[in-house]
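First comes the structure, then the notes that go with it.
Only a single protein chain was left out; the remaining protein chains are all shown in position.
Up next, chain A:
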Amino acid sequence: MSAIIKLDNLTLGYDGHPAVHHVSGTFEQGSMTAVVGPNGSGKSTLLKAIAGVIKPLDGSIIRGSDWRQGMAYLPQSAEIDRSFPADVTDLVALGLWKQRGLFGGISRADAERLEAALQAVGLAGFERRGIDTLSGGQLQRALFARVLLQDAKVILLDEPFTAIDERTVSDLIGLVRRWHGEGRTVIAVLHDAEMVRQVFPQTLLLARELIDWGPTEAVMTRENLRRSRGMTEAWDEHAPWHEDGHNHGHEAAQ
């Protein structure tokens, strides 16, 4: 197995305050990793940085060659305008963007893939439903169908199961497992420790600092979880800058 994403002494944050602090490690190609940690521990920030939405304050993210074959990123609160006059097909078909670009049409094969994707997420028959009439769970199913169509090697999911009922969750977990079986790299931010233990082989436990990263059973120990909870969410406006005498390895990065 080779590395598809390497974090090198990565620090992320806003206004100079770190949300993710000096994290290093490797996501193997085809691995399936849960990113867990308390609220404010930097999980979403880490995912955004991997997706390329925000830039590192310090350190770097090195992406493997497989990366070019596509990344699908499902953010925590998608900025979808539910009042826009679009139906489920319009929304899901966005997943074909890479193939279609600005002008390409939907080929018959694409239409079949779209149909299959809707079938796979349990939304067959919803093609012409307006997106303003979908429930939260149905919308999430549609977004998973879009990820399916993106056919990406790397799939980033940010709290994909929040406020979703059990049946939808178990359907969508099935999809995530299928992606893993197909050799795709899956990284998901999750809150449900039970689900992490059952479904995800790898876990990255984050509490601004990296607490532990490795096989799930080795990471999700009582001791580690206790340590992660000890993290403070405090955002000290007057915290000294690292350069002012705090030696955390910045020199190495420079």
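Assorted remarks:
The rule is simple: a residue touches a chain if its C-beta (ideal position, glycine included) is under 8 Å from a C-beta of that chain, and two chains touch if they have at least 3 such contacts; residues count from 1.
Everything that follows uses one rule, which is that contacts and distances are computed from a predicted model.
A chain of this complex does not appear here, and its UniProt-recorded name among "Putative tricarboxylic transport membrane protein", "Na(+)/H(+) antiporter subunit C", "Spore germination protein" or "Zinc ABC transporter permease AztB" is "Zinc ABC transporter permease AztB". Of the candidate positions A:E79, A:E194 or A:E223, contact with the hidden chain is made by A:E79. Here the missing chain is touched by one residue of A:M71, A:V121 or A:L148, and it is A:M71. Against the chain not shown here, chain A presents residues 51-53, 71-73, 75, 78-81, 84-86, 90-91, 94, 97-98, 100, 102-103, 130, 146, 150.
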